[in-house]
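Can you read through this structure? Questions will come right after.
Every protein chain except one is present and positioned as in the full complex.
Entry: chain A
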Amino acid sequence: MSDVSINSPEFTGQGFEGEAQFGDFFALLKPRVMTLVVFTAAVGLLAAPVPVHPFVAFCAILFIAVGGGASGALNMWWDADIDAVMKRTARRPIPAGKVTGDEALAFGLTLSAFSVVFLGLASNWFAAGLLAFTIFFYVVIYTMWLKRWTPQNIVIGGAAGAFPPMIGWAVATGGISVESVLMFCLTFMWTPPHFWALALFIRKDYDHAGVPMLTVTHGRRSARNHILVYTLLLAVLAIATAFTSVGGPVYLVVALVLNALFVKGAYDIWRRDEDVSETDNFSVEKKFFKLSLLYLFAHFGAILIEAVLTRMGMGGWT
């Protein structure tokens, strides 16, 4: 049998070199962001007071992850032009020429619909609606509207990344509560200092792409001030969460230690000026960015530990 398609003119030149592999489609789902989505959604689900069958819980988290990945693919489809000019994103599948924009759009839309429908079937339609809203918020509100329009893009857009624990909670309970809103707020308030620290040390990228990051529109001094203010607000919120039903002594210890370190890091960033930062190649800003990753995982990890201890009759303040 002859392989006619392979011998057709489109594949006799450069055509097949851009033919995507499975890994290229997987890369469209932003696997690293998906790790955060999976972890926080799982914590939201397990911290909820209503038990969920382990297999249903596994499927629900998988569908939430697919929904998060689908919104990542749609984000890459829309932002392909600015991804191509930023060093950090130039090797993504679309600017690298591995996947076409149309393929990414079809892939993202299909997986969005798939994830919402199957989350609804596996758990409940409230959780599915929340997932649909999250995808809409990330793709339309953040990517298409805010990202290129306002320096507050990260602040409002951060809500999209903050929804997964609420969706996990909704899978178990079928609704929203103070605790799930607090978990949402934790990620929501964490996002601005995390991204502004990144924007401080990858300076040229956002300039070149014309994305109105705070560092570009209001200056780097303003970004340093904003990091400190948001970190202080975050610390109050994170420590207050310890005294709700998802918190407890373990969470309180983790929150006190990490918030002390985080506030110290933000204060160090605030004290520095550009000349000092240039001299040591933004070491303090980079350290703060790395700490921010640990910060979020540790807080949700502590909520998870409290949930496990509660199941064993040892968690919380009682």
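Here is the rule we use: a contact is a pair of C-beta atoms (placed from the backbone, for glycine too) under 8 Å apart; a residue touches a chain by one contact, two chains touch by 3 or more; residues count from 1.
Criterion: contacts and distances are computed from a predicted model.
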Record-based protein name (UniProt) of the chain missing from this complex, from "YCII-related domain-containing protein", "Cytochrome C oxidase assembly protein", "Oligopeptide transport system permease protein OppC" or "Molecular chaperone TorD family protein": "Cytochrome C oxidase assembly protein"
Residue in contact with the excluded chain [from A:33, A:62, A:84 or A:305]: A:62
Where the missing chain touches chain A, by residue: 3, 6-7, 11-12, 16-17, 19-23, 25-26, 53, 55-56, 59, 62, 121-122
